[in-house]
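Every protein chain except one is present and positioned as in the full complex.
So, chain A:
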Amino acid sequence: MVSSRTRIEIISGLLILIGVGLMLYKVFVLGFPLAPGEYRDVWTIEGKISFKPADGPVEVELKLPRSQAGWEIVDEHFASSGFGFDIRQHDDKRWAVWSRSSLEQPTTLYYKAQASRLSNQGLPERAPRPPVEPMLETDQLAATDRLVEVISAKSSGPERFTALLIQSLLPGASDPDAQFLLSTWEEERHRVILAVLGRAGIPANEIRGIRLEDGRRRQTLSALIEIHNGKDWVVFDPETAQPGLPEGFFVWQRRGKEILSVVGARDSRLEFALVSNSLPARTVAVMGDRAEEIALLDFSIYSLPVEQQGVFKGLLLIPVAALVVVIMRLLVGISTSGTFMPILIALAFMQTSLWLGLAIFLGLVSAGLVIRSWLSHMNLLLVSRISAVVIVVIFLMAALAILSYRMGLDQVLTVTYFPTIILAWTIERMSILWEEEGPHEVLVQGGGSLLVAVLAYAAMSSKLVSHLTFNFPELTLSLLGIILLLGKYTGYRLSELYRFRNMGDAG
């Protein structure tokens, strides 16, 4: 029978070795970068195809995006939930095809791509097709012709024409023909633009893609307009009339039919969830090159659904904060009020930025202490007193937010990231401490908690630490091993060397 100390030492040793070993393997064999180095934004685009059952067999076809305009698709995943699945290829176009003989309930299929924009190049050249004459009603035709005439008179070439056309169709523009066209069309504005361009004899087509917004859910496809000016293709944004491919627009397809076709089902929808991660350039390269060969990558955080990735970005930092708390308490001997309060405060600091967070925290706690001391004169029962403090804290937070917003200090709005309960408990504990042990002890414990929180914040906000925890989550095992080992540490704390300072020498 081994003693519990040896057992813990063996377990911790193993955990530390596994963590560090996996990390070294990823660094030296798979080529993951150890230092943060150059970063690149990688967008995880999760397409969600949902539909309701109808009679007969179901077939869903999704046109897949390809790497173009500097976008590189580094990784793709499909979720097929009981459907037959296949990728169909024709020339350089690809479709994902899901099929099933019958369907009973509403179903959702997923397609997830990770894409990164490696360079800012434009769309590749290709031959224009002749303009397409739109099919219009007589009154629409008349309005279109008038509009073409008016804008042609004002413009010097196809590019200028397109810009003016888009402007005249923007909400709030005054051209009566343009407004009439918009009102008779049931579809989106870019269809109107395409029709007018077709009537004017300018080769044009639409580009479908996604406007990227970090953390956005339920985003739908948007369209851009592309025209040929005789020499080059020029892209226009129908929302702004600006020429050029907008930043943060992921090109799904140029020209061509619908992206999604669903047969044998109804009410089909295509929506996207988007998350941006800042990843080391070399990791992106590794993922692109070798994603298929390396099983380990399938178990990395990157393989999780988009929303969970974002959550884990933060969660994986908590073990680091826990290690800071353990070290400060067991090795240094700083007393904090509660074990996890410093971690929670540090998490709030991550959202608010340090100095502002400190100011808000100290401000709220001291205001709360004043109010709480007034409440304590009224001889209330403990539960209702704490509840009263919670309510008062919420009022203070609201007041602070409104006041600062009025004064134009938007940053103070982050006050909402402080957990109300933590604030209320802090106020309650500090005021009890004040009554019983005096202000000195409040300073010692409150200061200790804040100091540890600030250190934990420093550790968590370090670029290197977040790089390591997110890219090498196995290091969490090593942290666990270290924390277990510290649990068996029986040496002196730094504070005890001070406390017993007079006892080291004398006989």
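Keep in mind that, in the parts below, contacts are C-beta pairs under 8 Å (C-beta built on N, C-alpha and C of every residue); 3 or more make two chains touch, one makes a residue touch a chain; residues count from 1.
Everything that follows uses one rule, which is that contacts and distances are computed from a predicted model.
This figure omits one chain of the complex; the name its UniProt record holds, of "Alpha-L-glutamate ligase-like protein", "Heme exporter protein D", "Xanthine dehydrogenase family protein molybdopterin-binding subunit" or "Quinol:cytochrome C oxidoreductase", is "Alpha-L-glutamate ligase-like protein". Interface note for the absent chain: among A:L260, A:L330, A:L356 or A:L484, the touching residue is A:L330. When the whole complex is considered, the residue among A:R129, A:K154 or A:K488 that touches the unshown chain is A:K488.
Within the complete assembly, residues 330, 333, 379, 381-383, 432, 436-437, 487-494, 496-506 of chain A touch the chain that is not shown.
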